[in-house]
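Quick one: structure below, then a few questions.
One protein chain is absent from this view; the other protein chains keep their places.
Right after this comes subunit A.
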Amino acid sequence: MTAPTTGLAAAVWAALGTVRDPELDEPITDLEFVSSCTVSGDGVAAVRLRLPTFFCAPNFAWLMVADAHDAVAAVPGVTRADIALDDHFVSATINEGVAARAGFVASFAGEAQAELDELRAVFLRKAALAGQDRIARPLVDAGATPEQLAGARLGDLPPSADLDRLRRRRAEVGLPHGPDAPLLLHPDGAPVTAEQVPLHLRRARLTRVGIEANGHTCRDLLGKRYAI
């Protein structure tokens, strides 16, 4: 849908822009997962979400609906957040569970053993790895040596949207993200030595290719499903 530009609806839309598909690491607004977003005169925000297929993994679907609920409910002036996921095989369970703040395990009684924090962390770590390729690739192309790359600190790099994104992902998952933090980090937070740079960058690029290819496939499937 087209983004609302005025009033409370615009603020709600902006809040939805902070909600990401955990695996694709992109905002649900950019992915066109938000099919409608309206706010009534008394501050009730009604948001409808949709996904690329009927069988999208329920754990990811749950995270997006729950995050949308939290983000929208926190917008000043919103009196209630009504978030509904449409056309999904467990829409009703997810919508009711999120609205009641019941938690994933309680909502899928007998079918889930754990909340989804670890799943979220796994994909944040991947996003933080993929982000290193986005920053390092132009440096490699410009002739940076493994020693230079291993020694590069975030504070030394030119400002960019990709750099901000990398720092936020690291902050979310508890990895060093200040000006002194190394650009290249293993997923466990250990710095990358010059000898390890070639393999590390190959892995970072592979992770980025995987995430981005999935993102395109999801866009294509959503486009076919909703003729957009």
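Basically, a residue touches a chain if its C-beta (ideal position, glycine included) is under 8 Å from a C-beta of that chain, and two chains touch if they have at least 3 such contacts; residues count from 1.
Note that contacts and distances are computed from a predicted model.
Colleague: One chain isn't displayed here; going by UniProt, is it "Fe-S-binding domain-containing protein", "Cobalt transport protein CbiM", "Iron-containing alcohol dehydrogenase" or "Amidohydrolase-related domain-containing protein"?
Modeller: In UniProt, the chain that is not shown appears as "Amidohydrolase-related domain-containing protein".
Colleague: Mind pulling the subunit A residues that touch the left-out chain?
Modeller: Interface residues of subunit A facing the absent chain: 23, 52-55, 57-59, 89, 104-105, 108, 110-114, 116, 119, 122, 126, 141, 186, 188, 190, 193, 195-196, 198-200, 202-203, 205-207, 209-210, 212-214, 216-217, 220-221, 224-225.
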